[in-house]
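Working notes, structure below.
The complex is shown incomplete by one protein chain, all other protein chains being positioned as in the whole.
As written, the chains take the letters A, B and C, and residue 1 is the first residue of each chain.
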Amino acid sequence: MSNSLGNLFTVTSFGESHGKLIGMIIDGCPAGLSISEADIQQELDRRKPGSNIASTPRNEEDKIEILSGVLNRKTTGAPICLAILNKDACSGDYDETRSILRPGHADFTSYIKYGGFGDYRGGGRFSGRITAGFVAAGAVARKLLKETGIEIIAHTIEIGGISAEVQDIDTIRRNVNTNPLRCADMEATSKMIDAIEQVKAQGDSLGGIIEGIATGVPAGLGEPVFDNLDGELAKALFAIPAVKGVEFGAGFVAACLTGSQNNDSFDIEDGKIITTSNNAGGILGGISNGMPLVIRVAIKPAPSISKPQATVDVKQMTKTQLKIKGRHDACIVPRAVVVVEAMMAITLCDLALRAGLLPGIIK
Amino acid sequence: MSNSLGNLFTVTSFGESHGKLIGMIIDGCPAGLSISEADIQQELDRRKPGSNIASTPRNEEDKIEILSGVLNRKTTGAPICLAILNKDACSGDYDETRSILRPGHADFTSYIKYGGFGDYRGGGRFSGRITAGFVAAGAVARKLLKETGIEIIAHTIEIGGISAEVQDIDTIRRNVNTNPLRCADMEATSKMIDAIEQVKAQGDSLGGIIEGIATGVPAGLGEPVFDNLDGELAKALFAIPAVKGVEFGAGFVAACLTGSQNNDSFDIEDGKIITTSNNAGGILGGISNGMPLVIRVAIKPAPSISKPQATVDVKQMTKTQLKIKGRHDACIVPRAVVVVEAMMAITLCDLALRAGLLPGIIK
Amino acid sequence: MSNSLGNLFTVTSFGESHGKLIGMIIDGCPAGLSISEADIQQELDRRKPGSNIASTPRNEEDKIEILSGVLNRKTTGAPICLAILNKDACSGDYDETRSILRPGHADFTSYIKYGGFGDYRGGGRFSGRITAGFVAAGAVARKLLKETGIEIIAHTIEIGGISAEVQDIDTIRRNVNTNPLRCADMEATSKMIDAIEQVKAQGDSLGGIIEGIATGVPAGLGEPVFDNLDGELAKALFAIPAVKGVEFGAGFVAACLTGSQNNDSFDIEDGKIITTSNNAGGILGGISNGMPLVIRVAIKPAPSISKPQATVDVKQMTKTQLKIKGRHDACIVPRAVVVVEAMMAITLCDLALRAGLLPGIIK
Partner (left out) sequence: MSNSLGNLFTVTSFGESHGKLIGMIIDGCPAGLSISEADIQQELDRRKPGSNIASTPRNEEDKIEILSGVLNRKTTGAPICLAILNKDACSGDYDETRSILRPGHADFTSYIKYGGFGDYRGGGRFSGRITAGFVAAGAVARKLLKETGIEIIAHTIEIGGISAEVQDIDTIRRNVNTNPLRCADMEATSKMIDAIEQVKAQGDSLGGIIEGIATGVPAGLGEPVFDNLDGELAKALFAIPAVKGVEFGAGFVAACLTGSQNNDSFDIEDGKIITTSNNAGGILGGISNGMPLVIRVAIKPAPSISKPQATVDVKQMTKTQLKIKGRHDACIVPRAVVVVEAMMAITLCDLALRAGLLPGIIK
């Protein structure tokens, strides 16, 4: 069940980049939730390539279809099958490089694991395109989370080494959906755009860092010791192809603080226990503490670059050079922002159900 | 099943810091593996407090007992129950602070989640002490991994902001078990020791960064898309109480590289496909690529400090000050090194079994 | 994940009787298995209604589409999505009875569990029609099982209280696919047909008993103590809507034997350990013993009958009478034979993978 995630709110991913479709099944969504194709399409459109300077002009419609589990625009309690038919696929682009391993891609590991039977067309199962399914399921999860008051927002905080200034949550909310890079710092954004244009011209790519924030998270989410809030979120986020690191709250910076600096003091505000700082990122002992959940995710630069690269032909077992043709994103970070939100939403739904914070039927 | 981890090699954690025992059940270990209490004790002794300057003089024996699943020093295929009886527990130290929330600890979240019924004695289930069970199970996992040629070593690479120089794997192997901080850089170690002594004198604590390396990992471990190698390892590592970040290979640094810098070129060496660099940390598409697996883990400073801290009494709902008494580690990083190794071993065993790289019976 | 079954070979069911489609995802099928839509269609056609006297003339094409996981007629190792579009659905037949509970159906329990949001059209998720998905997945499982030499055959042994004589396995193989009731005893079949015609004329229905046999099962399948061979098979079989009982080997008859009668003596035949009788039905201690696996399944009479029935209108909370219109099977047993085979095949694939008896890649 390696293509399934979650215990009570379970998503199952299927489909390939250049196959018939990309899909996702949600099992365990409570009955009675209002959900329409338009709700999901809206999220998918945010992930769509071609919508900003950083990404490829590949024009996929990414049109969602709900194939099961919804009747009269309400969930029925049965598995919800979401499908996105692949339309603008040109597998011809990829065929000739089939046995030449693309550096940074899963061509080699897929070859070993599936004995050469894996779907090689455009990365097959290993394509970033499967995250369209994640986003579709995430759209349902986000609607469900609203029942608990949880809201999720992610934003770009670094691209190509250029960092955004720290912004307050309102500025982030205001800026992120209008900014082509989904960065709340408009000044940093200009610099990032310049950097992207530059690597693009060189046939290269840039990575970056995304921060995800969940507000309104009640204390008590997370099931210790192994299905804890940080562990479940990290696992979900590492399913996004380009993620190489995940940290919570102060994260790696916490490693250079002293205990007295890093500990968040407890206080009482409006009759509620809060912490006066949030180095913990909203998590203590693997359980949410009621403060905003703060995650940061390192996104590696997209491995598909048009610069020539040294590599190997796995069938011939010879060294060779590869120059990847076709359409590629110079920076996938802005699109990954939407995927980070989706994975957070899916995970929080599952843990909210496990903590008894969502009803079995939405009325 | 939140206290269980793994699919085919499953560990289940139980026990509390100041209860009768700490234990771990291993389900799915192949029959025929030689294992003795001495094998496990050796690993437990490495984790033991009081063995170096960084840790508390609390003298626990941490004596392992194998209660089931082993006959005539061979595993039988049945669940292996490992137990460590708690001997040197002084719960009196903790009782008076029961309703006063310790900053950085799980007192508050446990209180919310378990309605005040949680075992509060010394952190109960949330104590670092439960990682003794992880280490015991990890010892079995390490023995099993030897059947595949996988070896795991972890070492301290940063404490209190002081970084070790990068060392080769042989130096790491040579130095790590003789160095009190489990750091391969002897010079950095002296500075780290000074820093620890200093915060100790102030009743404070230090965090750090641990690097874990697995060599001999065959290509093909990891089950995409969700049970992939990075996701499963991250989930396992976040079960260690103080972990706040996990990264693979270049990790967060990859975020500031270009694609051409970050991509590892493929090459052929001794008839085997390798990469000429290892920014990927041994993982492509969530599957091991045959290169060393490289993980880095951020450890926050231990939250138990003797400096006075502002906090709240959760029963009285009043603000108060807390000065934690008792014996506490000024730096848990060197002990956590052993736990990181254990969690890596447990996860790799599970994935090796799932990939068919371990037999059902060891002969 | 209640709509998923299996651990390493996992099937996930989705779709509704009168929705867009019925589907099944198979996760964990080894790469390299030859599979085509024709292979699956063949099994689906065996389940199809209208093919024999016992069933309704409803003319569904039940045409299978493989939507993912297969490339160039070989499995890729990725999730296999199988879909059957619903064509001949006339939901109008059902609408008027929506709030009138059909006795013997899941209308009431679905209403309670899903708060009235459940898909009521033709039974929705609770329709026998979802077993078309089981059969599709079972077709893949059967092909995979051939790699191990396991063959599965089921046959009708009782309908409406009329029992077939015990037949040897060759007779069963020869007769079952030519006989309209899938019964190996031709004489009993005539009587069963008469009985079915009779209840059909009365607008009533008949149940029966199916026996499933798996030959070529190697010793060692089944994971004690809970995921044992009998437990996993029983769970899978109880997912078939009309199943009310499952027994293995001598089954309920074993309860009236003495130990000396019921114990199967061990013997040696062609250098292999066998038992001289098979009261155990091929299972000892939850593990296959190398003898044929023998299961019997009680199928209740189809609850959809045209005779008037006393019932309740759940919205009005009034007593009422119901006369179900539309097309209904007088005896679902012959069609259920194919579903029993499918569930056996799915379960045995999962346990064969767990026992290491199937490779990760089929070459």
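Throughout what follows, a residue touches a chain if its C-beta (ideal position, glycine included) is under 8 Å from a C-beta of that chain, and two chains touch if they have at least 3 such contacts.
Values in this document were obtained by computation on a predicted structure and should not be read as measured data.
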item	value
Listed residues C:17, C:86, C:167 or C:289, member touching the removed chain	C:289
Contact with the hidden chain (one of C:146, C:174 or C:307)	C:307
Chain not shown, touching residues in chain A	7-8, 354-356, 359-360
Chain C, residues in touch with the chain not shown (by the definition above)	1-5, 13, 101, 103-106, 108-110, 112-113, 125-126, 130, 158, 160-161, 199, 204-209, 219-220, 222-228, 230-232, 234-236, 238-239, 241, 243-252, 254-268, 271, 273, 275-276, 279-281, 284-290, 298-305, 307, 309-312, 314, 317-319, 354-355
Residues of chain B in contact with the chain not shown	1-4, 6-7, 10, 12-16, 19-21, 23, 25, 27-28, 31-32, 67-69, 71, 74-81, 83, 113-115, 117-119, 121, 124-125, 360-361, 363
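Everything below uses one rule, namely that only the chains that are shown with their structure count from here on.
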item	value
Chain of greatest Cα-centre distance to chain C	B
Chain C against chain A, contact positions shared by both copies (same if over half, else different)	same
Centroid spacing, where centroids are CA-atom means, of chain B and chain C in whole angstrom	46
Chain centre separation (chain A, chain B; CA means) in Å	27
Centroid distance [mean C-alpha coordinates] between chain C and chain A, Å	39
Per-residue multi-chain contacts in chain A, two or more chains	1-4, 13, 113, 125
